[in-house]
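I'd like to ask you about the structure that follows.
For this view, one protein chain was removed and the others were kept in their places.
Each chain carries a letter (A, B and C) given by its place in the written order, and its residues are counted from 1.
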Amino acid sequence: MVKVEDIKKEAKRILKEGKVKYIIGYKKSTNGLMSVPAFIESPEDVENLIWDPTCVYNLTRFLVDEKRRKAREKNPDERPVGIVVKGCDSRAIIVLLQEKFINRENIYVLGISCETTGVLDEKKLLKKLNGKKAEKVEYDEKDNFIITTLDGKSKVPADEILAERCLECRANFPVINDILFGEKVDRKLDNRFKSLEKIESLSKEKRWGFWKEQLDKCIRCYACRSVCPMCYCDECVVDTINFAVTADTTAEEKAQRIKWVEKSPTTSENFVYHFVRAIHLAGRCIDCGECERVCPMDIPLRFLNKKMEKEAKELFDYDAGFDPDQPSLVSCFKDEDPEDFIR
Amino acid sequence: MKKRTGVFVCHCGINIAGTVDVKKVTEELSKHPGVVHSEDYIYMCSDPGQNLIIDAIKEKNLDKVVVACCSPTLHETTFRNTIKSAGLNTFQCEIANIREQCSWVHKDMEKATEKAIKISKSTVERVLRNESLDPISIPVTRRALVIGGGIAGIQSALDLANSDFEVVLVERSPSIGGHMIQLSETFPTLDCSQCILTPKMVEVSKHPNIKLMTFSEVQEISGYIGNFKVKILKKPTYVDPDKCTLCDECTKVCPVVVPNEFDLGLTGRRAIYIPFPQAIPATYILDINSCPGLLPIACGKCADVCEPNAIDFDMKPEIIEEEVGAIIVASGYDQYDKELMAEYGYGKYPDVLDGLQFERLLSASGPTMGKILRPSDHKEPKEVVFIQCVGSRDPELHCEYCSKICCMYTAKHAMLYKHHVHDGQAYVFYIDIRSGGKGYEEFVQRAVEEDGVLYLRGKVSKVFEDKEKLKVWGIDTLIGKDIEIDADMVVLAMATRPSNGAEELARKLKIALDKDGFLAEAHPKLRPVESVTSGMFLAGAAQAPKDIPEAVAQASGAAAKAISILCQERLYHAPTVANVNINLCTGCGMCVDVCPYDALSLKNGKAEVNEVLCEGCGTCSATCLRAAIQVKNITPLQVHEMINACLGG
Amino acid sequence: MTDEFEPRIVAFLCKWCSSAGSDLAGVSRMEYPSNVLPITVMCSGSVSPLYIFSAFNKGADGVLVSGCHPGDCHYLKGNYYARRRIALVKKLLEFIGLEPQRFQMSWVSAAEGKKYTQVIKDFVKEIKPLGPQTKLRRNQ
Partner (left out) sequence: MEKILTKKSFSKWVKKLESYKIYAPVKNDDLWNYEIIDIPESIQPDYPNTVLSPKKIIFPQREIFLEFKASNEEGLEVKEILPEERPAIIFGVRPCDARALTLTDNVFKGDFEDPYYWKRRNQTILIGLTCNIPPSFDCFCLSVGGSPHSKDGLDILMTDLEDKYYIESLTKKGNQLINLAKDCFEEPKVMDKKDLEKIQANSEIQIKRQIKDIKKIPKKLKGMFDTPFWDKESLSCIQCGICTYLCPTCHCFDINDEVASSAPLKGKRVRTWDNCQFPDFTMHSSGHNPRPDKASRLRQRILHKFQYFVELYENFQCVGCGRCISKCPVGIDIIEVLDKVRDYGL
């Protein structure tokens, strides 16, 4: 079992030694159960770090902010940033390295193995507790979570309230790390695309009905792309019309912007937005499931990305987030790529 | 400034007007935003038609032109030049293809007209957003590289050198001369191959404009037309050619004998040897693979006897970098592999020879000094069977293509055999006789009529040894009978295939191969000496099987093509190339990965286009997730607006 | 003219093969339905998924991407990238329930005028029974 004391010890050491400028980790929130991202700058603050099943965030998203901030600074601190990652999050680091968005030497990775479980799904937990508020959720030695409510402690099999992505996790172990916490345990997974089947097995019209209902809910708050570590573009192609990139952007360049998608949250526009996201994440999405977690309208966005992940695997034998040196899914090909769909 | 577009709709006689209501197209287009002038005319490409355009540009102050007519492959250049003469940039004209893609393929006038209107409108939307561009100018390195020192390479090198351009001629074997120097006599004139080739070889070696690099291989090529950078690996010969006096003392002491490549194994040579007497450069070389050891302790006898101290065991491979403006690839051919021809006993029976071996037997300087003798028992063969199309024209088992030269050289072989062995009989098994070429048909007839060569139309099924004879089983399809010949010798006209290593060379040069592995020309009819990569040309049998006159002709053609580049101080390249918006670029490098021309690279974390290399294919633009790269004048915005125009209204 | 539904198909044709192939169909006077609106691009590899989404968004009843056969790309390998990208787009569109017939890809060489007409004929025939594409079409 991962001991938070070990993480704290290492965090304290690297901060004390000045190895990192700060550490991105998890801390307790002020208002309830879930953790919140923590930005720890001093060894004293290390005490705030926690590790429990509420540490859902993919903190690599904040490396994007870090890069932007650094670009603005006149004399940036060149030391690396410490970052706490789970297996899925570590794959995001791989893709960011692959796309040269970050450099290996700019990060110090504190990798945590999820061992036999993962992180929880807040909505599932709320249901499990019939709307009662949980005060605390902890790992135990086995495959259970220990939940504390006002009524006391209880043990729940982790699988019952585990996030969907964790139930379909392809590697719960950080593929990249400078220091590792926890054991490398292989979770047995019969099919990492299992949940997709229930949509794939629907008839075409039912699938359309499903997606129309889901995407019609979209309010285009863009939380899905905002939380996504792969959506690090300075400007999303979806936004082009509103964006003059810098003061140097000429009128000519501005006139060249295309409105691929309107701001209106109508069926057609929502579809194009989510298509663009899915296709741009094909071969890049590492299934951290954050887009789906943050969606205020509960749109099962993970399915779109998962579908692309499945096709990448099945058609092209491609897995994102394992090899920083491989070319991206759509920037390479094999002679024997399938073409049975082509006339 | 508001855009002022003129639309010109061509009737093309009735070719367009027959199915498209051109008046309606003209009228509809006049309503299109941005269009200030539209008119139709019976033949836009005629002089009066072009004058209409010029006049309209002047009168209406047009700055954009759309001509709705035939396919842009036909008259795009015409009309671009037209608007140029009226003072507009050539890129301000676009063609709406309403003939090939519309009037010629539809019958319903209403529907065809509607489609023609949409095509024209979408073309207006495109031209409205075209940038005025000027061709990209590139300085030229006025030297050439010729790869391959056979007859084609030699001819190209000499043509270039005589036109006063410096040439680097790279040959991977120790001497230039290629396969031609192995030949005895050449069809149809029967002049001696060595006699006509050696003067050219000497000219190469003495030419002040030619830098000859034998025993060398091209290792890496970068750059682009006009400005290639080439890395050449010069392999060590362990003999200093400047010191070697060709005294031949070394071979006398060398203890090693290995098959002689020049004679295709019909003779042997020492580990230190000269490839053949007339080799250029004229020097001995040490074959490291057969030499017992470079260390004096292992053998070193040759060095002991070498008076001028030409032998240098410490010679190291060298990498030589050259800069050139054009490249001619003349990497030649090889014969089809003998392992693949087991049914004819090739490689198993010593008296089954291939065409080149027979050339050596015929050669006055060959292993038998020009006498025809069986390798097995040195007896004169009285019955010789020549088999054509060995490995050629056999799509099931071997090569699909015709090797082209075999009909002629087999006739020559049979004829020369008869000249040597007057009482002998020559048989030729053939599928067809292909003797197109000046004096070729007459030559074949001469073999039949004057030399009594017996031509049998059919294939040989098997060759096997039977009591000192080679039994040849075949069929004569003309009389429909099985034939059995007890031959003393069998000569196989082996298929011609791309030389060993051609594939690797093509990869280094980034030029394509055709389905048979020969180097692919840019266009089979109209650009037969150009490769798909601009600035690289093809000569000789590397591109397809060829005889000597053809190889020489193509070599001169390639040289002329190369000269057409080298004679210019600057080159011009289409300016419709990719363009990076560095504000959007995140430097992920996906465009760099997909670029087929290595035109993209990352510089300071942003993609950068080498405009000279870029061919404007736009694969980068479709790959970029951030829309940070686009090809000029076919930008995503233009396509977006074209989609809109196609579907709107 | 009948009131039969006439689908509007946007066809992205690569300049060197498929557009040339369509020219050949023209030169050979091979007739085919007029439902296709050709947009010639430099290479099938330059067809961004955004073009496809946008065409459907703007009301195309069908979208065709056509390029050179593998190995024949004028730009050596653009069509290989296209093949991969289009496969993904096709899977995505089918996954959300768009009729697969509405989005197709073909290899048409400059010599295949006949094939081009066949591709168009089949395309039109297959999507006519589906009626107008309203799923992804912007409500105008």
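The rule is simple: a residue touches a chain if its C-beta (ideal position, glycine included) is under 8 Å from a C-beta of that chain, and two chains touch if they have at least 3 such contacts.
Just so it is clear, the model here is predicted, and its values are computed rather than measured.
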Worksheet entry | Listed residues A:Val227, A:Ile279, A:Met308 or A:Val330, member touching the removed chain | A:Val227
Response to the item:
Note that chain A touches the chain not displayed via residues 29-32, 34-37, 39, 57, 61-62, 65, 68-69, 72, 123, 127, 131, 133, 217, 219-223, 226-227, 235, 239, 241-249, 254, 259, 262-266, 290, 293-294, 296-298
Worksheet, complete the sentence: Contact residues on chain B toward the hidden chain run 30-33, 35, 121, 124-125, 641, 644-645, 647-649
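In the analysis below, only the chains that are shown with their structure count from here on.
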Worksheet entry | Contact-richer chain pair (by C-beta pairs counted) among A-B and A-C | A-C
Worksheet item: Roughly how far is chain B from chain C, going centre to centre by Cα mean, in whole Å?
Response: 34
Fill in: chain C residues counted as touching two or more neighbouring chains
49-50, 54, 77, 81, 85
Item to complete: Would you give the residues of chain A that are in contact with at least 2 other chains, written as numbers and ranges?
Response: 237, 260, 330-331
Practice prompt. State the interface residues of chain C toward chain A in the complex, per the touch definition above.
Written response: 49-50, 53-54, 57, 70, 77, 80-81, 83-85, 87-99, 104-107, 119, 122, 135-139
Discussion item. With touch defined as at the start, can you tell me which chain B residues reach chain C in the complex?
Written reply: 71-73, 97, 99-102, 104-108, 110-112, 114-115, 118-119, 122, 510, 512, 532, 594, 596-597, 615-619, 621-623, 627, 631, 634, 636, 639-640, 642-644, 646-648
Worksheet entry | Complex interface listing, chain A residues touching chain B | 99-101, 232-235, 237, 240, 245-246, 248-249, 253, 256-258, 260, 280, 327-328, 330-332
